[in-house]
Every structure is written in C-alpha cells, then in structure tokens.
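Starting off with a structure, shown below.
Here the complex is missing one protein chain, while the rest keep their positions.
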Amino acid sequence: MQGQRYEPFAHHFPLSQFLQQLLNGLFLGSIYALIALGYTMVYGVLRFINFAHGDVFMLGAFTGLYLHKLLGPMMAMMPWPVAMLVILLLAMIICAAAGILIEFLAYRPLRDKPRLNVLITAIGVSLLLEYTAQLVFGATQQPFPVIIPKGNIGGLGGLTVTITQVIVLVTAVVLMIALRFIVMKTKLGMAMRALSLNPTASALMGVNNSVVISFTFGLGSALAAAGGILYASLYPSIEPFMGVLPGLKAFVAAVLGGIGNIPGAALGGLIIGVTETLVAGYSDTLGIPSGYRDGVAFVILILILLFKPSGLLGKAEREKV
Amino acid sequence: MSATLQLEDVTIQFGGLRAVGDLSFGIQPGELVGLIGPNGAGKTTVFNLITGVYTPTAGQIFFNGIKIPGHQPHQITKLGIARTFQNIRLFPSLSVFDNVRTSMVMHQQHGITHALVRGPAYRDEEKLIEAEILDLLNIFDLRGMAHVPCKSLSYGDQRRLEIIRALATKPKLLLLDEPAAGMNPTEKEGLMHLIQFIRDKFDIAILLVEHDMKVVMGICQRIIVIEYGVKIAEGTPADIRTNPRVIAAYLGTDGGGEHA
Partner (left out) sequence: MKHHTSHFALLLALAVSLGVSLCSSQLDDYYLDIMLNVGINVILAVSLNLVNGHTGQFSLGHAAFMAVGAYGSSMVTLEMGASMMRVLGGAGPVAESVTFLVALLVGGVSAAVCGWIVGMPSLRLRGDYLAIVTLGFNEIIRVVLQNTNGDGPFGGALGLKGIPAYTSFFWVFATAAIAIYTIGALVNSTYGRGFLAVRDDEIAGESMGINTTRYKVLAFVIGSFFAGLAGGLYAHLRTTISPEGFNFLKSVDVVVMVILGGMGSTVGVIVAAVVLTVLNEFLRDFEQYRMIVFSLLLIVMMIVRPQGLLPAGLFQRRKRA
C-alpha cells in the first residue's frame, strides 16, 4: 500500500488553491451582494426589475474617479482610509440623488401602467446612461486611482490576500449591516417593509408611498455606487459598459436568493461570486474556456427558475383571482 | 342520479391559514345552487379549488366522476366547468365578438396547420364559429354590439358578456362569482331572470356565489352557507332564512347559542 499511490485529484485540487479561489470568490461576491440588494429592494416596493441599476454601479465608479481628480490635492493630505471614506460617502450621496431623479423622471409617470411598460422604460434608462456615459467619459478604459495602498496581508499560510480585498469585504459587510439596521429599526425602513407587503394598506396606514419609493431608490443606488467604487478598487479599469455584466449577475443573485428578500440577495451574491471564481479558476481542470465564467450566472438563473423560482429564501407569491 | 359536482371533505391550507375546511357538498345536473357566506368566508376560494387554480391540501373533488385536482385550469374547462370572475376579467383589447370567440378555440377541430393553410374545411369551420357566436350574442341581445371593443360596454353588459363567454365553452356546470355586484335593482331583476333562463335553455347546473340575499333567495333551489371555510348550513331558501346559525353568522350576534 505504500509507495507511489496514484492520486488523480491531488495534483489538480490542492487545498490551498481551493481556499484561495474561495476567498477570491467571496470578495467578488460581496460586491455582487451590494448591487443585488438594490435590485431586491426596488423589486420589493415596486415589483419591477430596475434594469438601470447596473449602470448606477458604473456611475458610482466614474463619480469616484472624478471626485478623486477634483479633490486630488486634498486627498493627498489625508490618510488613505479617510480619503477612501470621503470618496465612498460622496459618491454614494451623488448616486443616491441620481437614483431618486431617475425614479422621479422615468418611472413615476408609469406608476399605474402595465409592468411591461416600466420594464421597457428601465431598459431605455439603462441604455441612455451607458451611451451618455460613453459620450461624456469616452469609450476607452480609464484607470481607477489607487486609493488603498497595494500590499498583502501576511500570516495567512500560503494564501494571498491584498489590503484592497480586505477593505472591500469589510466595507461591504458594514454597509449590509447598516442596511439591515435601516430596514429593521428605522421608521422609513418599516414603511418600506409595509409597502412591499401591501401598497394600498400601507398608504391607508398613513405611509407616503412616494417618499418611501424615492428612499428605496436612493438607498439602492447608494449601495450600487459603493459597489462600483469597491469593484473599481479591485479591478482598477473602468468604462461606460462596466455595469452591464455585474448588474446582470447581481440580478441573478437577487433571484437566486429570492427576489424581494434582503438576506437572500446577500447570500445569492456570495454564491454567484464564489461559483464564478471557481469556474474560472478550475477551467483548465474542467476542460472549459475560462471565458465561460460570464455564462455561469445565467446557467444558475435558468436552473433556479426551473427548480425553485421563488429563490432560496423567498416565498412563493400567488396571484389573486 | 349521479352528481355533476361532488366535493368530499375538501380542505385547503395557506401557510397557517385554513381557508376551507372539510367542505362537502354536491350539485345535481340542472340544479341551481347558491353558495353564500360573510366576507372572507372562502367562497371564491371554493371556486378556485373547483376550477383548478388551487389544489386542495386534502379531500377530493369529482366532476361527473372525474377527479379534478391535478388537472390544470384549461383542462378542467374542457371537462365542462366554466366560470365568471368577481372582478370582471374580459380580454380588454378584444371586441365583444372576439371575447366570445376565445372560448371557441378549444372546440375547434382544425388546429394550427389548418389556420396556416386556410383550406376550405377550415374556412367552413370559421364560418360556423362565427354564426354560433352571433347566435349566442343574439340570445342575449348583444348582437348589435358584436364588433365594438368590450371595454365600451356598460357595466351590466360586461357582466353579461362574461357569462356569455363562459357559456360559449359549452359547460355542464357554470360557476358565477358575484354576478350582481355593482348592479342596480333593475339590473339585478334582469340578472335573476337571465340566470334562470340560462339554466333552462342550456340545461346546465349552476353554482352561484352572491352577496345579494334577494337574488340568492329568489332563484336558488338549494343554498349552502359557509363561514371561515366551514359549512354551517345547507337547505332550501326557506330553511336558510330561519336558520339561527346563519343569522348569527351574518348579524354577528349569538343567534340561539349555537355559535359557540
């Protein structure tokens, strides 16, 4: 029994490599989760898919870029965590305003119209943001400034984790906890939950639905903006169409977790991030092109719609007859 | 005589809520039965169970001896059960004629290939269908309105069109969900005649859910009363009118102490 035992998988699947991929997936997944939260919240209150959400993510990254250019000298004087925080918060505020404006101009006039019309409008808004961004910012890739210092965290055995990755994960987790607090403990959060359960009843109970909807768009857009800046910190090259794929994947994450369900969106984001990273990391072993990573989310989407359309944590809805 | 419709201990549970519990009743061919109960008693849920929109958690539903649960709604319609809806559900973008024509699809002998080739046999059938629809509209005095959009009909006529559309599926059992809702007294009077007329002319059984006691008491041979999804009484209009549990359920008073 001793000697050269043939272990077919030991060579292809060393544990440390697997853990490394898992970690990488976790960092990416936490960003998907941030974007997915916006999809799920808007779906919760308005029952429609805000197609333009991925483009608010893109807007967040560009806002970060331009803020950094604008505040350049000031930035240099601040310690980097403060600089990061300033850019993050300002971009979140600006994008929240943009989200509220989009809802007010494009979606509010369609409040009582068929859902299909709102969906088409959302596609229109998405394309409008992308092509206007292309006109304004240019079609080429732009480098995103290095705010977080480069370098690795030591003492993790064979694993490589950069400071940026840690910051991304910590920020995402903090934002999700903050969101949970807002939704569960504040008055507006409670109104949001009431509205998503029953719009008519919540209006009768004295909730101003329009205010709550604006608030939801603001909140979702702020999270998307944060996601955009974190994503650009991880992959520091941004362009007007950068939001399309992450946006779609985050939407799949929201469906996977159960659309309308906030913890579900976070869970879905992590699952998509990890699966995608694993597929890319093991593409050689699996014998598939690594480019397939971008198809993974859609395969998951079709599978979830086939087997559990209400999502992992969602409840099935029945139409009233 | 075997029953047209037979419910046996039907129960449906939505999460923790038991919307209908151990409900049993039967409807004989050609019978006109009323199903009444206070708001939220589960009347529409019973319709949705019979038409396959919901599947019962327990119990069995037979239609002419065939088990209903497990069939999809369109299959149940083909078996011979038609319905109307509490909140009118016509096809809003279609004309009066085309609303009724929709019910003819399932009776058509000629399918998609014929519709594409448009041969003589297919054309003859389309003519037959057209004649049949116009006849049906004629019976209910809507022939003149055949080609107007259904949305432009008066409220009462929309209700009637929904009944005609259901009849066009050639059912053996017709379920009417609050047909008198929103009608004025004259329209209600007309509706009562209409329902009796349909029963006699088309020789079908009718199950009527209705809030208006005058309508139900005036035309139904038998009435079933449910409260919280459970049957509390069944009998002729005269029986029901004097039943203390029914009075208690409707008035919310302790009618004779039976309502513990």
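Per-chain numbering from 1; labels A and B assigned in written order.
Quick note on the criterion: contacts are C-beta pairs under 8 Å (C-beta built on N, C-alpha and C of every residue); 3 or more make two chains touch, one makes a residue touch a chain.
Everything numeric here is computed off the predicted structure, so don't read it as measured data.
When the full complex is examined, the chain removed from view is found to touch A, B. Of the listed positions A:Leu19, A:Leu71, A:Leu90 or A:Leu119, the one in contact with the omitted chain in the full complex is A:Leu119. Which of B:Thr55, B:Ser93, B:Ser154 or B:Thr236 touches the hidden chain is settled by the complete complex: it is B:Ser93. Considering B:His74, B:Lys201 or B:Lys214, the position touching the chain not shown turns out to be B:His74 (whole complex). Across A:Val252, A:Ala265 or A:Leu278, the residue that sits in touch with the chain not pictured is A:Val252. In the full complex, subunit A touches the omitted chain through residues 48-49, 106, 109-110, 113-121, 123-128, 130-132, 134-135, 244-245, 248, 251-252, 255, 289, 291-292, 294-295, 297-299, 301-302, 305-306, 309, 319, 321. Touch with the hidden chain on the side of subunit B covers residues 51, 53, 72-74, 77-78, 82-83, 85, 89-94, 97-98, 101-106, 108, 110-112, 114-116, 118, 123, 126, 129, 143-147, 165-166, 168-169.
To be clear about the criterion, only the chains that are shown with their structure count from here on.
The distance from the centre of subunit A to the centre of subunit B, each centre being the mean of the chain's C-alpha atoms, comes to 48 Å.
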